[in-house]
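Missing here is one protein chain; the remaining ones are kept as they sit in the complex.
Order of writing sets the chain letters: A and B. Residues in each chain are counted from 1.
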Amino acid sequence: MTENKNESSPLAGLFVTCLVDLMRPSVGFAAVTLLERAGCRVEVPEAQTCCGQPAYNSGDRADTKAIARQVVAAFEPYDYVVAPSGSCAAMIRDHYPALFADEPDFAPRAKAVADKTHELVSFLADQRGLDSVPGRFEGRVTYHDSCSGLRELGVKAQPRRLLARVAGLELKELRDAEVCCGFGGTFCVKYPEISDKIVSEKCAAIEESGADLLLAGDLGCLLNMAGKLKRRGAGVQARHVAEVLAGELADPAIGEPERSPGRS
Amino acid sequence: MSAGTGKPARGQILGAIRRSLKRDAGDGGAEADRRLAERPQGPAVQRARLPRPQLVELFVQKAEAVQCSVARVESPEALPEAVADYLKQHNLPSALRVAPDPELTDLPWKDKAPLLTVAAGRAEAEDSVSLTGSFAGVAESGTLMLLSGPEGPTTLNFLPETHLVVLRESQLVGPIEEAWARLRERQKTDRGGSLPRTVNFITGPSRTGDIEQKIQLGAHGPRRLHILLVADEPG
Partner (left out) sequence: MQATSRNFKDNAHEALADPNLQKAMGFVRTGFIEKRKAAADALPEFEALRDSARDIKNHTLANLDHYLERYESKATENGAQVHWCATAEDARQTVLEICRSVGARTATKGKSMIAEEIGLNDFLEKNEIEPIETDLGEYIIQLRKEPPSHIIAPAVHVTQDQVEADFRSHHKHLKPDRPLAEPQQLVAEAREMLRQKYLDADVGITGANFLIAETGTSVIVTNEGNGDLTQILPKVHIVIASIEKVIPTLDDLGVILRVLARSATGQEMSSYTTLSTGPRRPEDPDGPEQYHVVILDNGRSSMLGTEYQEMLRCIRCGACMNHCPVYHAVGGHSYGWVYVGPMGAVLTPSLIGVDQAGHLPNASTFCGRCESVCPVRIPLPKMMRHWREREFERNLNPPAQRWGIRAWAFLARRPGLYRAVTGLQVRALGLLGRRRGRFASLPLAGGWTRHRDFPAPQGRTFQQRWAERRRESGRSAA
């Protein structure tokens, strides 16, 4: 395990994810910090936009495949493809090969990229054996297991293992941590009332945990839960787990104002 | 016997299945016949693979876990007393409907349990206590296996509120697969391979969780299931 990087260090292509790119770039920078800490060189291909999930889960297979081809082409040159999102990583890793199963010309390329794609935190813990992190956090946090990461990629122990390395941090486990937060991509706008019911249950559990800060590995879920916590007037803040692991907490938490005289 | 069923519908359904499966005309089902002949086994459940004494313990533990009561009885001759004791202990009626099985009807009821009224036959609506034999006990799950037949009316297993079952230790098997093997053996010699009309696997008394998931015993079948486990193997 080394921080010294040279030409022989593996080259990781960061799949930023559309939500991090647009909504919360600080997560992307935290990811870069952690990947470099884990001994990788990091590049961010320009030709990336989105993994295609919105189209895929809406039944638009043609557009999904067009987007997927673009992602495959953009990330072929790297040793690893790493995304700060379980659902985008699972899309590339599990679903791209299935999309091209009947295209013998492209299938091997999709498979090759799929095989080297990882969710950020599990990549750090399992592939790179990272055992110390720069982050420090004085306070109680709770952790929500986002569905795709948990059930498609088996991300469960890794974030807890790394959070245990964050000085000062106390983890309060969340009741029903494995229950969906109700985001579901387009689900939350197609069925807003049902989504609201589910995220309300989730927020009740978060508030019950006694934590000051909610963490998760997927920004979609975090935007949903943070937005609901704010609407409920709850005091719990929300961040991507990478921000805490990297110790990059200068930006306000999700949905917090830039300067808040009352609360820090 | 009716329009829309019988032969035409049969051909239509099987034809539709064959079309959907893109079945070759020459496929006569050799693969199915092979499975039916070979009867491959699923994953073995280690818990059920125990030497006899532990098997008895496992059965008792599992049966009690599903709200059966179990009494260990030294010999068949001790059964009438054990039955009378149980009924008295639980303030239950002393009238008993017994399966018409000589192993049960020939027991020394008059001598050993003179206060009981014992009648043999199928269950009627008024019967509140029944006593039957059993074919096997499955230790893996604390399950009783009862067969219908002249000596085993099925109504006895369901109509009365209290069901007493005699099980000999030698009838215990580990996993359910051993019960199938014993059943096949019995049916092969006596009954040309067919199963009895009814095979009942009974795991605890009747229950329901239909009201707010709260488990209540005695929904429609017996409220009480008492197993009289008779020692018949050298200890």
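Convention: a contact is a pair of C-beta atoms (placed from the backbone, for glycine too) under 8 Å apart; a residue touches a chain by one contact, two chains touch by 3 or more.
Model, not experiment: these values are computed from the prediction.
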Legend entry - Chain not shown: contacting residue from A:39, A:52 or A:159: A:52
Inset, instruction - Determine and list the subunit A residues touching the chain excluded from the picture. - result: 16, 18, 20-26, 28-29, 44, 46-50, 52, 54-61, 63-64, 66-67, 70, 147-148, 151-152, 178-180, 182-199, 201, 223-224, 226-228, 230-231, 251-252, 254-258, 260
Legend entry - Touch residues of subunit B, complete complex, unshown partner: 1-6, 9-10, 12-14, 16-18, 20-23, 27-29, 31-33, 35-36, 39-47, 62, 66, 100, 121-123, 125, 140-143, 148-150, 153-155, 157-159, 175-177, 180, 183-184, 194-214, 216, 218-222
